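The structure appears right after this line, and notes come after that.
What you see is the complex with one protein chain gone and the rest in place.
Now for subunit A:
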Amino acid sequence: MASGGSVSPLAKYKLVFLGDQSVGKTSIITRFMYDKFDNTYQATIGIDFLSKTMYLEDRTVRLQLWDTAGQERFRSLIPSYIRDSSVAVVVYDVSNRQSFLNTARWIEEVRTERGSDVIVVLVGNKTDLVDKRQVSIEEGDAKAREFNVMFIETSAKAGFNIKALFRKIAAALPGMESLSAARTEDLVDVNLSAAASQSRAGTASSASTCAC
């Protein structure tokens, strides 16, 4: 499978997107891939694949994204993708409390398959739905700490924090340890304050940094 440049092979990383039906997994990926948003993506059936090359300061990586179907019925397909991925992005909808509660199951499933040998990011999507918010940023952050995973809020619709999400993931990828911790912290601070101002969810304290 020849791919990547002739200079050095492109490092490839697999990311699996998990979360309930209609929380915005496909939308987040589409915003990241094509910088666009559409209200009417068909429900994902089974698993979709997408790939994007990310140019970081000191290296280039290729991200292979597995977009899973959120409905319970399709769940038997997912474990093999979790086993295969080095990153699991667990998404919930900040305007849907149940989807937030269900993230625990997803994270546990990832831990069952991969133990701690995996990067997990908890993502609260749809921050644009300000009036419908059911899950505060603090709750999201607390859950991320409880499970010892990364956390960020996004809005695929508004294009908010999507790049930040992927930069955050890229910075945490194996082989990226050389990146300074300070820089990672910076990134997180920026994200959270931005999230807070957008969602008017209150003050994002410095405690809201990445818990990993």
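Points to keep in mind about this one:
The definition used in the following text is that contacts are C-beta pairs under 8 Å (C-beta built on N, C-alpha and C of every residue); 3 or more make two chains touch, one makes a residue touch a chain; residues count from 1.
FYI, contacts and distances are computed from a predicted model.
According to its UniProt record, the chain left out of view corresponds to "Rab-GAP TBC domain-containing protein" among "Nucleoporin Nup43 isoform X1", "GPI transamidase component PIG-S", "Rab-GAP TBC domain-containing protein" or "Pescadillo homolog".
Check A:I47, A:A104, A:L129 or A:A142 against the missing chain and you find that the one touching it is A:I47.
Contact residues of subunit A toward the unshown chain are 1-3, 12, 14, 21-22, 38-43, 45-51, 64, 69, 71, 73-74, 76-77, 80, 83-84.
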